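First the structure, then my questions, so here it is.
Excluded from the complex is one protein chain; the other protein chains are retained at their positions.
Presenting chain A:
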Amino acid sequence: MHLPPFFEIGSFEFGKHTVLILLSVALIAGFFLWAIRKQALVPSKGQYLGEIGYGFVRNSLGRDIIGEKEFRPWIPLLFTFFFFILVNNLFGSIPVLQLPTFSHPGSAYVLAGVAYVAWVFIGIKRHGFAHFMGKMTMPPDVPKVLYVFLIPIEFISNLIIRPVTHALRVFATMFAGHMAIMVAAGLLGYLVSEVGGLGILGGAGALFLGIFIFFLEILIQVLQAYIFTLLFAVYVDGALQEGH
């Protein structure tokens, strides 16, 4: 399923995945630094494009969710999450590159881990460990008796399942999309070359299926980057808020 690595250093395989991660970093940093290099009050087209991307994360993910007062320190993290995931996902739909980096689970785990540490850390820092745990596990306005059940359920749901789903959501969609395209492509190849005859007709069907999945994938790739960052913003907002 994987291409062989380009070269190996010990057990480290320098493969396509590594190249794409580094490429994405270079692309994102390069583009935004290039776009804002002049810091013009009246933006050029390039700067305007950069501002649209930056402003989207800053305003609709940061300010609108975390709130006017507190969102500023979170802009870099939100920005990095969104564009890092977006570009790496889109690699899955670019010919030759053709690999969404987050179809490799390690990448998704790392990002979800960073997100988890960040919002739990800020929550504990803001409210203290005990209060934060109370916030996370004891929903308000519930009869006291129910806490017997609610505390374990809320604990598992908020502090264990939440980061896992955060990671698996992006990983699974990328992995599945990647597989679906591979299946469509494999089916096309098999029907045309191995079956022939009527199979070629079926191959045309597989081609349409593949093209459909390709565009669906682009949509999902963008959406997943958005959802991951959105959920992170929601988690941070929940951790920062007063009360329960």
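The rule is simple: contacts are C-beta pairs under 8 Å (C-beta built on N, C-alpha and C of every residue); 3 or more make two chains touch, one makes a residue touch a chain; residues count from 1.
Operating definition for what follows: contacts and distances are computed from a predicted model.
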Protein name as given in UniProt for the chain not displayed, "ATP synthase subunit b", "Chemotaxis protein methyltransferase CheR", "Cytochrome c" or "Raffinose/stachyose/melibiose transport system permease protein": "ATP synthase subunit b"
Which residue of A:E51, A:E70 or A:E154 touches the chain not shown here: A:E51
Per the touch definition above, residue among A:F79, A:W119, A:F132 or A:Y235 touching the missing chain: A:F79
Residue among A:G67, A:G128, A:G186 or A:G205 that touches the chain left out of view: A:G186
Missing-partner contacts on chain A, residue numbers: 1, 11-13, 17-18, 21-22, 24-25, 28-29, 32-33, 36, 39-41, 43, 47, 50-51, 54, 58, 72, 75-77, 79-80, 83-84, 101, 104-107, 109-111, 114, 175, 179, 182, 186, 190
